[in-house]
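For reference, the structure is listed below as structure tokens.
A single protein chain has been omitted from the complex, and every remaining protein chain is retained in its original position.
Going by the order they are written in, the chains are A, B and C; count residues from 1 in each one.
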Amino acid sequence: MMLQRIVPVTFREEIAENVFVLRFECNEIVCSASPGQFVNIRCGDACLPLLRRPFSISRVLGDEVELLFNVVGQGTRMLAGKRVGDSLDVLGPLGLPFNFGADFKTGLIVAGGVGVAPFPFLTSVLRKKGKRIVTFLGARTASQLAPTHLDDIHLATDDGTKGYHGTVVDLLRSYLDQHRVESPRLFGCGPTNMLKALTNVAQEMNIECELSLEGDMACGIGLCQGCPVERTKGERKYALVCVEGPTFNSKDILIP
Amino acid sequence: MMLQRIVPVTFREEIAENVFVLRFECNEIVCSASPGQFVNIRCGDACLPLLRRPFSISRVLGDEVELLFNVVGQGTRMLAGKRVGDSLDVLGPLGLPFNFGADFKTGLIVAGGVGVAPFPFLTSVLRKKGKRIVTFLGARTASQLAPTHLDDIHLATDDGTKGYHGTVVDLLRSYLDQHRVESPRLFGCGPTNMLKALTNVAQEMNIECELSLEGDMACGIGLCQGCPVERTKGERKYALVCVEGPTFNSKDILIP
Amino acid sequence: MVKESFSIRGVEFKNRVLAASGTFGYGDEVKDLVDVNRLGGICTKSLSWKPREGNPPRRIVETPSGMLNSIGLANVGVHHFINEKLPYLRTLDTTIIANIAASSVQEYCDVLSLLEQQEGIHGYEINVSCPNVTEGGLNFGTDCSKTEEITVRLRPLTNKPLIIKLTPNVTHISEFARAVEDAGADAVSVINTLIGMAVDIRTKKPRLSTVTGGLSGPAIKPIALAKVYEVAQSVHIPILGIGGIMTTEDAIEFLLVGATAVQVGTANFIDPTAGVKIAEGLRAHAEQNGLQDVGQLVGALESHVAFSVIQSWL
Partner (left out) sequence: MVKESFSIRGVEFKNRVLAASGTFGYGDEVKDLVDVNRLGGICTKSLSWKPREGNPPRRIVETPSGMLNSIGLANVGVHHFINEKLPYLRTLDTTIIANIAASSVQEYCDVLSLLEQQEGIHGYEINVSCPNVTEGGLNFGTDCSKTEEITVRLRPLTNKPLIIKLTPNVTHISEFARAVEDAGADAVSVINTLIGMAVDIRTKKPRLSTVTGGLSGPAIKPIALAKVYEVAQSVHIPILGIGGIMTTEDAIEFLLVGATAVQVGTANFIDPTAGVKIAEGLRAHAEQNGLQDVGQLVGALESHVAFSVIQSWL
């Protein structure tokens, strides 16, 4: 059940170049959250920025919710400027979680940049379910990698400063070429191009693949119809990322 | 000469209820400023608030300019939240100073609430010129009085919690009834009603009186024509508070 | 006890704050977050005869103190609405206004007539900011005679409140208000969004898929207030004031300039409880100011300037 709460910031740190971790305390959100869901946060207290900003739930620890985010504009800059004890207006948990209960043995997690955000939470839940996990993490350069609270991590950087020299999806391909993975399922999050490439891999190798999308959201709760993503089948042309996503099976949607 | 400078905040303190002192370092402004002039400050770094906010120069100390202000809305709230080391976009010194060089022996300073702001600076200059100074300072209640760096202070509060029980202009009146003041000149700053009452006293007693006005300013530098005050004489109906004031002889203007 | 309610054509609204069309879904999306029964009313998302997919992404762009949208009237269509959404709305204890959008005058009539046969709808709000497909795609709402025609055609079809929602993208909105008043409308909603646009300078493309979109939020509040004020000088029917209302103070401004009630739009996206908070704020304001009725604020602007002067400000 979604909640709107004013919560205290309990932790804030820059963990990689321009990548911040922020935690707030909210037992109720912790209790009802699942991996892949997000929260929608009011970054300022006046009307600048006007709209809330959506962030994946990155981890839950005790009563705390952890976010992992990049500073890209005004909202995230304000969020990065929060201090312990500041209060935060949060709406969540929102959206549909990853289908982590599906029938598979190995979770292949593929993250580009700060797309890693939802995966520490997913990892902890898959671990509890006794799944095997292999994680592929890519970034433009080494300083932007944030490989925390993940299992069996394989790194890639576009500039080769760390790990595999190339995209994270190329790294995944070469891994799948070399390893036999038992009953796999893909979980991906990251930039659009990466998600497209990942969708192709999933299709070629016939692996079920779930993606977490980012969309431009005004409300995050199904009020504005502002976050469509094109569907591949069914009667309706679009699905709403905020309430029918942000996680989708890669077969169900067309990445724009 | 007016300047636009990015300057560091060097001091910030709440000195009375909701009354803040803030200092910034700017040798150039210190060098060219006179009592009664103001600075125009960008309180946020985005467009909220959009316009600069004007503040009287309250004191100069070495290379530092001191402001004294009330938190009344968004701009002043943001200013009160500045910390030492933060930078500030300042335009100043602006406007015409008090005519402190005029021919008089006793400066009678009359301030209502945070209208006290320009007077520590004026006091220090009058002192240097060997003038006698008597200061009348009023506020709604004791906790809002900020009687610092002034001479021969007489206090009044509307609720009688400190000093004279009544308005500061009533206090002035009773002082003038009881004392013979040699060659006086009035200097006033405060709420509109107070300035009106003060203008009446000046007229009745035939004392020259200078007022520092507040007006709604978009630019503070004569560009927008947004800050008119009605003149009592001359060809033109209005004067601009920002460039022809904020200090005026009470005979020259009609307080709205 | 302060009176909060008001009525239009005999239909009562329990207070003077409604949720604006397109910003509150069909009332069921946020039932976890807010007790919608504490709103004066709910205007549904615009309903058309057939379901509409809406425009391709990108549909939303944030602008300084505002937002642009290009939803494309995405909606479930009136049949699905009747079957799937109306049953829930019927369980609510608040006034339900069905907002109708259409691409021909006939479609307006068809949708309204079908809704007339249903239980649970208390009135209609007609969104005329729609392209008139049968006549070259020009917007109904910027053509005074078309706006009038829609009103004339709809009026005989219902005895319930008929509210025409006017677009601000016209020279003299009061002409439109007068026209629909004369044609029998019971109230006007003022304003819909303003036409706006934003460009991504990196890609050199418009940010919205449809190039332009509708601007809403606090940025437009001064414009909306002026439009409501203009309309209030020209008609006697109630005005529902809309545009950038975020707080109780904003709502009071609209009442003072002549709005009988207000609608809260964009604010719902930031705080779905905004409307309820504003309704409570209005009651508290009335209490604190010794008013018996929130309605005493309506048109209570103290202005001694002749209306003819107000155009000469630049």
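Some observations on this one:
As a working rule, contacts are C-beta pairs under 8 Å (C-beta built on N, C-alpha and C of every residue); 3 or more make two chains touch, one makes a residue touch a chain.
Fair warning: this is a prediction, and the values are worked out from it, not measured in the lab.
In the complete assembly, the contact with the undisplayed chain comes from C:Thr212, out of C:Thr134, C:Thr212 or C:Gln292.
From the options C:Val2, C:Ile164, C:Ile252 or C:Ile270, the residue with contact to the chain not on display is C:Ile252.
What subunit B contributes to its contact with the hidden chain is residues 1-4, 42, 47-52, 89, 91, 215-219, 221-230, 236-238, 243, 256. For subunit C, the list of residues touching the undisplayed chain reads 22, 46, 55, 63-66, 68-73, 101, 127, 129-131, 137-139, 142, 169-172, 192-199, 201, 203-206, 208-215, 217-223, 225-226, 229, 244, 249, 252-253, 256-257, 300-303, 305, 308-314.
Rule of thumb we're sticking to: only the chains that are shown with their structure count from here on.
The fewest steps needed to get from subunit A to subunit C, moving only between touching chains, is 1.
With each centre defined as the average position of its C-alpha atoms, the distance from subunit A to subunit C rounds to 36 Å. Centre to centre, using the average C-alpha position, subunit B and subunit C are separated by 47 Å.
Within subunit A, the positions touching two or more other chains are listed as 47-48. The residues of subunit C that reach two or more other chains are 64-65, listed in rising order.
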